[in-house]
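Just dropping this structure here.
Missing here is one protein chain; the remaining ones are kept as they sit in the complex.
So, subunit A:
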Amino acid sequence: MTSLPANPAMRRLGLVIDLDICVGCHACAVNCKEWNAGGHMAPLTDFDAFGEKPSGVWFNRIHTFEAGEGADGRTVHFPKSCLHCAEPDCVTVCPTGASFKRSADGIVLVNEDMCIGCKLCSWACPYGAREFDEDVGVMKKCTLCVDRIYNETLPQHERVPACVSTCPAGARHFGDLGDPTSEVSQLVAERGGYDLMPELGYKPTNKYLPPRPRQNGACGTAVTATQVEAEADLSGHPFLRWVDRMLTR
């Protein structure tokens, strides 16, 4: 079995995903796919690509579902990728040390050279974040774009996970969640960011921001039923009010 880092650094890199503005467009999923197809874990093999049962390796997938009914109902778009947990079983179950958590930044990776394709890690991950590449026979997963964020051949502004860089709504953020003063940590604090299934105890690094309260009235000053009712009593034909208006073109 594989050990977690004995003395992990404070740095814990991860994503903050804003469910208030995610429209479920799949941009992050496909941009992730194209970057990583030729990236650190290349390729992200596709099977039966033009056939009856197309499938493939994806590090990031979007789930869309409904919650509630009627006036309380809402449609939720939920992007999901590896959460880079602080205490992940997917690492500790690994018999070879292929699945490991980096001590310097907390990124959970798979060393393909050591992976024997036993799939124990995917059984251990309750989030379904592991992707087995049957063609190569090894487990693959989100690398947090380790080959982008530290890639010194790229301009500084491009050293961001592909999913964050491409998200049209700006619903994805990247940073150091181990540093309480970081921008992402402050955003999580301000918005009440939460862990996915915290009861399992894996301490995910990635955080989700819940939907903001809906705006009920016009910009914070809710129009009340009384106000609307009061207008029902407006007297006199509007023409009488307009007839004497002197307006200049």
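One rule holds in what follows: a residue touches a chain if its C-beta (ideal position, glycine included) is under 8 Å from a C-beta of that chain, and two chains touch if they have at least 3 such contacts; residues count from 1.
Keep this in mind: contacts and distances are computed from a predicted model.
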Between "ABC transporter permease", "Nitrogen fixation protein NifU", "NAD(P)H-dependent oxidoreductase" or "Anaerobic selenocysteine-containing dehydrogenase", choose the name on the UniProt record of the chain that's been left out.
"Anaerobic selenocysteine-containing dehydrogenase"
Taking the full complex into account, what residues of subunit A touch the chain not shown?
5, 9, 11, 13, 16, 18, 20-27, 29-31, 33-56, 58, 64, 66, 68-70, 73-77, 100, 102-105, 109, 111, 113, 135, 146-147, 149-154, 156-160, 164-176, 182-184, 187, 211-212, 214-221, 223, 225, 227-228, 231, 234, 237-239, 241-243, 245-249
